[in-house]
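Every protein chain except one is present and positioned as in the full complex.
Up next is chain A:
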Amino acid sequence: MEGQSVEELLAKAERDEAERLQRITVHKELELEFDLGNLLALDRNPPTGLRRAGPTPEAELQALARDNTQLLINQLWQLPTERVEEALVARLPEPTTRLPREKPVPRPRPLTRWQQFARLKGIRPKKKTNLVWDEVSGQWRRRWGYQRARDDTKEWLIEVPGGADPLEDQFAKRIQAKKERVAKNELNRLRNLARAHKMQLPSAAGMHPTGHQSKEELGRAMQVAKVSTASVGRFQERLPKEKAPRGSGKKRKFQPLFGDFAAEKKSQLELLRVMNSKKPQLDVTRATNKQMREEDQEEAAKKRKMSQKGKMNSAPPRSGGKRKGEHHQGGKRRK
């Protein structure tokens, strides 16, 4: 009996093994193409099973999906693995499928002024070396940039040129010239950018000193100069007798005095309609007041009946009905 059970167990184990193998191994006529970097499996087999299925191919679809997924996972198991924080991880190779663009192709930018000029004149960029031999320091220095070869602002000795004022600061003059060149370059860059994005830079039409400017133009130029600081003119001092500017805020536009009367009436009626529609239809306080009023009336009626019953033979009954605005001293306070 034991032998039988052992045999049975072995047979059962064999059958289980075969079943598992059968589940794991999938037979396909055409091998699948794998892109493990994107976890992609491409099945090029003709879908004859699906075509035969009929109106509801659910079971066939499920079987197909299971088979293909099994093949993909079989491939994944063959990848080199590593251990990351107590988890067994497969290292995916580089993806081979090229994904399409997410955003559209960028528009060609308009040429900058220099590029237009170069194109016109036929100037080609000359290839230059990045490093230049600098005699002064005795080493190879950059052509431009940090610690460049011929930086004239870094000279320690400048001869005063023949016709210049002896008290002028030549070092400051060179630094000033450099700042101006940098500012001009920046301005040109911004202009190119504005042309590329078809935007307009704030115009500096009347701001250049010509010597023939009117009082208004000079005033405007002065105001613009005052505001063109990093703090937008907040900490600029004024001359002793100079008055504060009147607040050049936005000018409000009003409707004309005799505009279209009909249109005005229509817009006002529309406004009223909106206002009325926003009010709630049921006013809670009014409803509660009404309720309280009814209760008061019932109380008063009851009281009168009681007093009438009590003194039937005495003074005639009081005129019934509630008078508006009368004292109601017997009324109880109700919460």
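As a working rule, a residue touches a chain if its C-beta (ideal position, glycine included) is under 8 Å from a C-beta of that chain, and two chains touch if they have at least 3 such contacts; residues count from 1.
Heads up, the rule we're going with is that contacts and distances are computed from a predicted model.
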Per UniProt record, missing subunit out of "Translation initiation factor eIF2B subunit beta", "60S ribosome subunit biogenesis protein NIP7 homolog", "Metaxin-2" or "ER membrane protein complex subunit 1" is "60S ribosome subunit biogenesis protein NIP7 homolog"
From A:Asn38, A:Asn130 or A:Gln268, the answer for touching the chain not displayed is A:Gln268
Among A:Ala59, A:Met199 or A:Leu257, which one is in touch with the chain left out?
A:Leu257
Hidden partner interface residues of chain A, rising order:
254-259, 261, 264-265, 267-269, 271-272, 275-276, 283, 285-286, 289-290, 292-293, 296, 324-328, 331, 333
